[in-house]
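For this view, one protein chain was removed and the others were kept in their places.
Coming up: subunit A.
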Amino acid sequence: MPAGPAGKPPTVTPVRVVIALCLVAPFVAMLWVGSYAKVDPTFIGIPFFYWYQMLWVLISTALTTVAYKLWQRDQRARKGGESA
């Protein structure tokens, strides 16, 4: 196993905390069923319960995309740091 280079960046960084929050948020929102188990307000006739969860498909997609972009930047920065 190769030893990490001296001055290895810390494992927990602000960027990584943001990534973790992006990935955890859908769990909090979806598992808290009580927050959305209701019929009103409806959207074009669709009860809140259904359109809210479908909306979360889009929100969680956006969050995962942000996490992906941040992770890529994080990894690139680290690789650049190692070779320098």
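Operating definition for what follows: contacts are C-beta pairs under 8 Å (C-beta built on N, C-alpha and C of every residue); 3 or more make two chains touch, one makes a residue touch a chain; residues count from 1.
We adopt the following convention: contacts and distances are computed from a predicted model.
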The chain not rendered here carries, per UniProt and among "(2Fe-2S)-binding protein", "ATP synthase epsilon chain", "4Fe-4S dicluster protein" or "Permease", the name "Permease"
Touching the unshown chain, subunit A contributes residues 1-2, 22-24, 26-27, 30-34, 37-39, 42, 44-50, 53-54, 56-58, 60-61, 63-65, 67-68, 71-72
